[in-house]
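With one protein chain held back, the other chains of the complex are shown just where they sit.
And now, chain A:
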């Protein structure tokens, strides 16, 4: 029996899912947060709030169920980051997961030119096939940001990839710079985050990010030239720091 379903406070769960300790310490680059069910809400007197959650995840392309998790999320008073106990079961075994990830990796590596693009999806919801993988990777990377930023009362969705630029790495990793727009619930604000995502299959995702302060007027969002200038500066800086 669910007390609440699909509570928007828990969109960072993709990241949780991929970090579960069942020997699968890999990032699932192709999965999506699906249904969640709040089993129990337990106020702990003087300490905080405990949430008992069940959620499923699905493949972003095929919509098939990928796994189910049970999580106990404990928000302590005066501490924004909760403690989490989580157990997951997967529909695919480790071998299949690795094959999926490898296929995903190859798809990106196959590009002869670095992937560079803007506004994915476009205004009409289209994602060009050439940008699909970059978009999916942005979702997973964004979920890490969401996991860190979300609180008991604040949650996020990735609205759009504003810019993506692939770096050609000397090693086998895939390396992307993103500007992503995160939609914040319930404030409805759009938060601009610059994100660097580096990944090799069978390794956890490396994500570094910087989000602009809130209450950024939407006026400036789509004024080209203004936004790209500041983004470039930060992107170059992050490359140097890496």
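Here, contacts are C-beta pairs under 8 Å (C-beta built on N, C-alpha and C of every residue); 3 or more make two chains touch, one makes a residue touch a chain; residues count from 1.
Convention: contacts and distances are computed from a predicted model.
> Leaving aside the chains you can see, what is the UniProt protein name of the one that's missing? Options: "Carboxypeptidase O", "Dynein light chain roadblock", "Ribitol-5-phosphate transferase" or "Cell cycle control protein".
"Carboxypeptidase O"
> Would you indicate which residue among A:50, A:92, A:107 or A:183 is in contact with the undisplayed chain?
A:183
> If the missing chain were put back, which residues of chain A would it touch?
4-6, 8, 11, 32-35, 60, 121-127, 157-160, 181, 183, 185-190, 215, 217-219, 221-222
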